[in-house]
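Reviewing the structure listed below.
With one protein chain held back, the other chains of the complex are shown just where they sit.
== chain A ==
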Amino acid sequence: MTIQIRKGKRATEPQCLGSQRSLNSEDLLFPNQTGDSKAAVYFQLSNGRFRPPPAHRLIAHHIVDTIAPIFFRVSRTMWLPLRLTLLLLFLLLSPRALLRSGSAAVVSGEEEEFHEELLLKPLPDRKVLAHFHFHSIAPPSKSNGRHHHLFPKAISQLVQKFRVKEMELSFTQGRWNYERWGGFDPISSNNAKPPGVELWAVFDVPEDQVDAYWKNLTNSLSGLFCASINFLESSTMYSAPKWSFRITPGRLRYGTLPREAVCTENLTPWLKLLPCRDKAGLAALLDRPSIYKGFYHSQRLYLTSNASVPAETVSGISLEQTLTVVLQPNSPSSSSIHSGESNFQPSWSLSSIFGRKISGKCVLAQSSIVYLQLEKSIFSEQKDNMDNGPNSLASEGFAGGSGFEMSLDPDIVIEEENQSQHKGSSVLYGFWVEKYNESQPFDLGLKWKYPVFWSSRQAPLHASRFLMGSGNERGAIAILFKSANSADSSSGSRHVSDGCELQVDVFQVVPWYIKVYYHSLQIFVDDEAKPIGDFVHKIQVSPSKDKTSPGMMEMLLKLPCDVRSAALTLEFDKGFLHIDEYPPDANQGYDIPSAVISFPSFHSVMHLLSNDSIRKSPLLSRFQEKNRVQSYTEVLLVPLTTPDFSMPYNVITITCTVFALFFGSLLNVLRRRVGEEERYLKAGKKKGWLRVLLSRLLAKLRGKPMEEPDQPSSESAPLIGKKLVLKVILVAVLAVAWQFYST
């Protein structure tokens, strides 16, 4: 089975990797996993495109042999009636059947569902967050999951074939700015992802088969998403976290590719899983240039299947596809940013951000809602400023009296219920997209009237990671935690007291060529070195094995609540790679994947006033789930010693030249007639001064008196010698000039 899948992957890979990063990559994605190259050729033929696919050029021999008859028939009779190539069916049907009506009935009952939602949220630093949330649900069916109406067939087959219980795949470009864009809300905990590709999956197979299933899954996903996920197949690239990454125990595998470039060729297959793709509905907003222009772009696929049911009936699958982008609205008054009014939030509309409008919902979607999320603190500020009665936030928001104005009236206003504190809670305005159509497109705009300030809610600690040390030999990794609420230490659910503890989970994977010395772990709390045992509550380390497995560290820290800063350092040595293990562009450096920092005692939950519309909305119900607050650190770039890759050839050439010289001179010495030569030398009339000089030198070295050559010969020599000297000087001057001017 493994082989087959690999073959499938290989067949598709050239198409994907060879694809230029054009904005419209759809035409590259056609025969996605045809392991059978012949089938691909056939398809091309049936499309009437007769260019042979380049990936199969090598096997042209074979193909010509096997399909030559049909190929030539097609190409020859292309312009003739296609009777020969595309055989038509002339099955006779009874006229009754032709006349009979296609009477239809409305479908109801337990069906596959699809929901689409979009959350818009202005960010404190004048950017806008757009969070697309598509949810497809396939109910458990007795049809063995073979027949689908809305749910993507590919995903369902993937889940069945690889017994995936839970899986998350994310493609991210850019880094989530935890300090400005928030680190506590559900979006940052769930949708802020490390750069590149991150994949983790939980399998429903015995422990000893998990690795095999993981490898097959990576290859399949690689074909499905046109990405090099198949590099995660190698055991040096993935790890099996036990408890720090997810609470789900057991058959979990986790791998990241920090350097994977994410672009439109990854988005297109992702969109393919949506029933309406980007043809209609909210996904129609996804204008490639505008979303890839943004500051942060993360497309994510999360699926769960309740695999506990017996194998006969296939489990239901819930597929959640989210796309999170942070964009900078280019407001017309952007020039005023530099002229003192920098605190003015830019006004924006959907069409100004994305360059498109929503012309109605995707007809297949059960619900199609756009939410606008605003921080409540804005209103409190308004209240202070305007001294309005705090009666209704909703009317206040759009009635025109407050600091902002929405171009459309919301259909629903949902307030976050947060009893304990004011800060961080927010208001959601919901808009039903189904009310809008092509003649009246949905184009939500937000206009600010007054400068407003607010800050996003932060995770208890800011985590950042950096490298220490210099040189190509060794270094150290440091993870630094800084208290986010140093300014307002009263916030947070816990009050500062002696018994209060802040739990921090650290999960870090380090590739094997970074040889981390785990014994060198040091911990600094409030800039003071402290014994490890005081703070590290639980630690699990699996050291790396060369070329076999990466090093993994899971750690549970318990820090006092009033900690200002904490730092962990680990020393490492840089390893050497074999020459063929170097990636292309090895001089760029090597990535250490992001560490995952989570806070088990903090949960990012939105307490919304429960309502029917909320319960139906997958996005909001997702927000209401209890999730650990989680953040990712930076990806580190470690420069490793890279050899000069042409060195083997240089060495070969030099050694060979030396050997050749040695050999040649040895041979010469062996067949030389010394006596004869000496005689000749003595009698030599044409001996130049150089040779004389040389022989003199030789004689000096030997310590013997030089036999003076005959006088006449030395007399005739100077004439030639002068010329030669002139020539040599000329050449030398030329060489110097060349050297001088050419550089």
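What we mean here is this: contacts are C-beta pairs under 8 Å (C-beta built on N, C-alpha and C of every residue); 3 or more make two chains touch, one makes a residue touch a chain; residues count from 1.
The rule is simple: contacts and distances are computed from a predicted model.
> The chain that is not shown, which UniProt protein name from "Septin-type G domain-containing protein", "Autophagy protein 5", "Actin-related protein 2/3 complex subunit 5" or "GPI transamidase component PIG-S" does it carry?
"GPI transamidase component PIG-S"
> Using the touch definition from the top, which of A:297, A:361 or A:574 touches the missing chain?
Only one listed residue reaches the unshown chain, and that is A:361.
> Hey, which of A:115, A:135 or A:148 is the one touching the hidden chain?
A:148
> Identify the residue among A:211, A:287 or A:434 that touches the chain left out of the display.
Within the whole complex, the residue contacting the unshown chain is A:434.
> Among A:277, A:449 or A:607, which residue is in contact with the omitted chain in the full complex?
The one listed residue touching the chain not shown is A:277.
> If the hidden chain were put back, which residues of chain A would touch it?
These residues touch the chain not displayed: 1, 3-8, 10-11, 26-27, 30-39, 42-43, 45-48, 58-59, 61-62, 65-66, 69-70, 78, 81-83, 85-93, 97-98, 100-107, 143, 146-150, 153-154, 157-158, 160-161, 220, 224, 272, 275-277, 279-280, 360-361, 363-364, 434, 649, 652-653, 655-657, 659-661, 663-664, 667-668, 670-677, 679-680, 682-683.
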